[in-house]
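Moving on, here comes chain A:
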Amino acid sequence: MKLDVQHIKRILGFVFLIGFQIGLANTWTVCSNCENSSIKETILRAAPHDTLLIEKGTYKEFEILVDKPLVIKGIGYPIVDGEKKGEIFRITSDDVTLDGLFVINVGVSYTKDNAAIRVVQSKNFLIQNMVLEQLFFGIYLEKSSHGKVYHNRIIGEAVDEYNSGNGIQLWYSSDIEVAKNHVQGTRDGIYLEFSDRITISDNVSMDNLRYGLHFMFSNHDVYTRNTFENNGAGVAVMFSKFITMKNNTFRKNWGTAAYGMLLKEITDAEIVGNIFEENTIGINIEGSNRIKYLNNDFIGNGWAIRVVGACYTNSFKGNNFLYNSFDISYNSKLNDNVFEGNFWSSYTGYDLDKDGVGDVPYRPVKLFSYVVNRTPETIVLLRSLFMDIIDFSERVSPVFTPDNLKDAQPLMKIRP
Partner candidate 1 sequence: MTIAINNLHKRFGKNQVLKGIDLSIDEGRIYAILGPNGSGKTTLIKSILGMVIPDKGEISVLEQSIKKGWKYRKKIDYLPQIANFPPNIKVKELINMIKDLRNAPSTEAELIQLFGLEPFLNKKLSTLSGGTKQKVNIILTFMFDSPLIILDEPTTGLDPRALIRLKELIQKEKTNGKTILITSHIMQFVEETADEILYLLEGEIYFKGSIQKLLEQTKQTNFEHAIAAITTGSHA
Partner candidate 2 sequence: MLKILKYSFYDLIRSRWSYVYFLFYLALGFVLLFLNNDVSKAVITLMNVIIVLIPLIGTIFGVMYYYNSREFTELLLAQPIKRSSIFMGQYFGVAGSLTLSLVLGLGIPFVLYGLLRSNAIFDFSLLLITGAFLTFIFVGLSFVIAISNENKIKGFGYAVLLWLFLAVVYDGLFLMSLIVFEEYPLDTFSLVATALNPIDLSRILILLKLDISALLGYTGAIFKKFFGTDLGFLISIAILLLWTILPILGLRYKAGKKDF
């Protein structure tokens, strides 16, 4: 019997263990005609670490509070319709996964930043494969960390800045990965404020009212291989330090204040291997120091680089400047930046010693760019014979442009 009791104990222990396991990972199916027809109520019933499978259908719900670790997964993209009544998902617990839902109709408010998905003070979240439409704010991460926003599609219809929100917003958050998302038609595609150590990669941010990507007071962030197209401005980096920007593409950001990239009061950044194509201004630099610009391509921009205000100890090396209306524009006579070993398509010098480096320095700043800075209407005289003559004489003996602003080693051939 002794043996038996021990045996039963073992069996009971085993059963208990299995029961506990099942209890831990209970799966709840939600559908319109099921027992569980509401996401909100099912969450209330569910235990931590349960999984909710949302079947295809339309769920008219808002202010869905996820306050325990759950996996909420849509099957065949069920629609969660907030009916413009307010916020839709609010995550306040760690370890939450949202996957494969179609979330629409976020309530627009002038007092609250309603979001389709808001994550508050949580860790280890995963938001993926979501489609968000008819929104105010898309995904709003608030004081959260160590999460991942992956492969979502956020499509807004923003018309005015005052009543539109950002696609993905990070506020006081850190150590988050934002990858392979597609954001369009919002105010700022991706917005970071007081957020450090964020990795942003392979996203597409286009047709946004203000910026494709916007940094404020955020440090040590990295963004790579993103595409920013036709935004008010591609990327704005402001009051931030140690940002690394690599292999991104900035295209067709056209307009009066449209930039591929706007740098304002930032330091110690690295801008490497990016492509700036057909922007009104490729990079607009204001009060930014110790930045390295390496191996970028500036193609067909109005102004490849426009330097406004004091910028010191920046270096521009190995970049290709191809067919920009203006390569560099300065508004001061001082220069403390280094241009070296770039390729300039409008360089007309020669290379007698055949070392691949032009024998005559290239002066990338045209006098005409000063004239245009002063009187913008003069842009209509771009490429006129008269301006060419003036530019030529300025190039021969600089009067208005900084004398030391030159590339003493211009490449003869384009950097591949």
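FYI, a contact is a pair of C-beta atoms (placed from the backbone, for glycine too) under 8 Å apart; a residue touches a chain by one contact, two chains touch by 3 or more; residues count from 1.
Selection rule, in plain terms: all candidates are chains of the complex that A comes from, given by their letters.
Not measured: the values here are computed from a predicted model.
J.: Sticking to the defined contact criterion, which numbered candidate from 1 or 2 is in contact with chain A in this complex?
T.: Selected candidate: 2.
J.: Within the complex, which stretch of chain A touches candidate 2?
T.: Interface residues on chain A, with respect to candidate 2: 254-256, 258, 278-281, 300-303, 322-323, 325-326, 345, 371, 374-389.
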